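A single protein chain has been omitted; all remaining protein chains appear in their positions.
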Amino acid sequence: MNEVKRRQPWLVHGLLVLGAVVMVFPFVWQLLTAFKTFTGSVQVPPQLLPSPWEFGNFAKVFDSMPFVLMFVNSVVLTLGRTLGQVVLCTMAGYGFARIPFRGRNALFVLFLSVLMVPSQLYLLPQYEIIQSLGWLNSLQGLILPGLFSAFGTFLMRQFFLSMPAELEEAARIDGANVWQIFWRIMLPLAKPGIIALTVFTVLWSWNDLLWPLVVTTDPSKMPLSVGLSQLVGLHGTDYPVLMAGALLAALPMLLTFLFLQKQFIQGIAFSGSKG
Amino acid sequence: MPRHHNRSRLAALVAAAALAVTGLAACSSDGGGGGDVTLQYGIWDQVQKPAMQKIADAFEKENPGISVKIQVTPFSQYWTKLQTAVTGGSAPDVFWMNGPNSKLYASNGVLAPLDGVDTAKYSEGLTDIYTYEGKLYGAPKDFDTIGVWYDKTLFDAAGVAYPQPGWTWDDYLATAKALTNPTAGVWGSAAALNDQQNYYNTIPQAGGYVIDDDGTKTGYGEPEALEGIRFWVDQITAGVSPTQQQMTDTPPEDAFLSGKVAMYWSGSWSANKFGQDATIKDHVGVAALPTGPKGNQSVVHGLANVANAKSPHLDAAKKFAVFASGKQAAEIQATSGAVIPAYEGTQQAWIDSYPSFDLSVFTDALDTAVPYPASTNTAAWVTIQDQTLSQVWALSITPEEGLATLAEKMQASLDKEKK
Partner (left out) sequence: MTATTALRRRRGPFASPWWALLFIGPTALGLLVFYLWPTVRTFILSFTQSGPFGGSAFAGLENYARLAEDPALGRALINTAIYMLIALVGIPLAVAIAALLNTTGLKGRSVYRMLYFLPVVTMPAAIALVWKMLYNGDYGILNQALHVVGIQGGSWLTNPATALYAVALVGIWAGLGTNIVIFLAGLQGIPDTLMEAASLDGAGPIRTFFSITVPLLSPSIFFVSVINVIGSLQVFDLVYLMIGRTNPALPDTRTIVYLFYQAGFIDNDRGYAAAIAFLLLIIILGLTIVQFRLQKKWVHYE
């Protein structure tokens, strides 16, 4: 028995390392390109290591845009959308999972249909709505349409569905109402799902380009994604600077994921109801 | 108990978020004091922003009470954003316009006709691009023409003389052959499938045209257009240029900058990029286009400043559009080196901006230049053009077949515009 346990991890490690190399190499290339000169970045055959090394690209990123201001805008946008979606989607997901009502399935399919249409289609109608509210070029205009997510609702529904119904039965017998059951029992259990939802919403909000681009006109209101897109020129792009900018922008994402990973682990410890 | 803690924390967060949102809503309105006018100026080139800012500052000095705010939208999303804003009714007051889109916007009443433009100071090719039904809708801001950029190191290594003024198509092909070195992986020329940089020039040089002056008839059905296209396809079949597959995998400009291609046709805009890079500028030169059966015309294109017909400050907008293309603005642009200004007599500063290149090649080309082909819905037939010609370049169909199909489909698209 012991031998079986000791042998396994090595095979697992081997496979995982192989996979990791495949997953990681574009990021590594992006990192290396951030240190190349422009000429170095367009060489064919492609240069792996920068030669010569160019350390000025990161500074150029700060020169080309009000980086810190845009960073703050991105943070506010992301926080707003994530908070909103976590609240709204967990509630809606629970509703679809555990609250029966007439036409529930049809409504759910209607929700899902939102995902089945190319997102560019929403651009103009949403623009017109936000404009009529007078919220063009404002933070609330940036955040608002992104608060409502069929994807998030679907995700949370699946998580709630996978939980044992006995818990809720027991609580009902104890006299709890729907809200109390949701808040005290189901929500803590759904932590892994909420973390997954948070990860996705954070990623999507942080990198969202088209909507912020169209809705903001003042550079002081633009998030980082828009600032980065301005580095792409008409007749060619300074790739090293663009890669440097993208790396700087990705840093918060990586840190968020690192932080949330710890929550993942804690989640296992708390789900005492298992087994 | 941890849960109570969580609940009140969450509630506080939600309350704070709600407060923040309402607070922001309250102070989002612009300070629009009486008399002060703010113009929004939409552009797409971050590199030119400093020059545009200087122009805006100069305008503000001359026109107290009007301020100009610049918005940069990257080119690939510029038109999407502009269309959305125009449809929604909140487009910038003044913005950049280009050839392919000028007639589309003018014919839909988006642009205001500009009075006060001294048309004598701009080349006719440029003002033609922005004239619709007899009225001028755009004030030409800059222009670009095409030249042959060549790699001096490769020429020296092969012992070939640099291109001389007045060289012909035959000279070009002979030079390309002499420079092609398969063992070293070097090609003499890059027969790129690029309209503005390549075949939009060789078609007029052969005596043909892509679209007629009215913008209603295609010239691809004519034998001259075929000659202009053959100039490139023959290079691929002769092996002096990479294949279309190779040029799709590796952009010709990258190959040129890596010393794999000796001659690369590109516009005056490359001067800025090549000239600022220490490793490039010393071993690269530029020559005028080779002469074909009917001359060495280049295609000319240029941007214009246009005024939004629905702008709440129409007079100020028109004034700024004209100013931003005027003499003072042109001089500011010339010194920045990024583009060649369109206003007559201001180009010398640009020519001098990169002395190691013979940039007069581009300004001289203006005299014989052919306007950029455009119609009311240019984008529709450009798609057909790209896709049909990519099959020709890939050698899957012959140029004759390809152009016959292209002429038919492009004419159909043009006919649809008339309705």
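Labels for the chains are A and B, by order of writing; each one numbers its residues from 1.
The rule is simple: contacts are C-beta pairs under 8 Å (C-beta built on N, C-alpha and C of every residue); 3 or more make two chains touch, one makes a residue touch a chain.
Keep in mind that this is a model prediction, so the values were computed, not measured.
Contact with the chain not shown here comes from a single listed residue; of B:I43, B:V86, B:I211 or B:A374, that residue is B:V86.
One chain of the complex is left out; on chain A, the residues touching it are 5, 8-9, 12-13, 15-16, 19-20, 22-27, 29-30, 33, 44-46, 88-89, 91-92, 94-96, 98-102, 104, 107, 109-118, 120-122, 124-126, 129, 144-145, 147-151, 153-155, 158-159, 161-165, 168-169, 172, 178-179, 182, 192-193, 195-196, 199-200, 203, 232, 239, 242-243, 246, 250, 253-254, 257-258, 261, 264, 267-268, 271, 274-275. The omitted chain makes contact with chain B at the following residues, 79-80, 83, 86-87, 104, 108, 110, 185, 193, 244-246, 248-250, 377, 379-380, 383, 386-387, 389-391, 393-394, 396.
The rule we apply is simple: only the chains that are shown with their structure count from here on.
Between chain A and chain B the centroid-to-centroid distance comes to 36 Å (mean Cα coordinates, whole Å). Interface of chain A with chain B (complex): residues 37-39, 42-44, 64, 80, 83-84, 87, 123-124, 127-128, 131, 134-140, 143, 183-184, 188, 209-210, 213-214, 217-219, 229-236. Note for the complex: chain B touches chain A at residues 3, 7, 13-14, 17, 21, 24-25, 28, 40, 44-47, 69, 71-77, 80-81, 84-85, 87-90, 92, 250-251, 253-255, 257-258, 260, 267, 269-270, 273, 277, 279-280.
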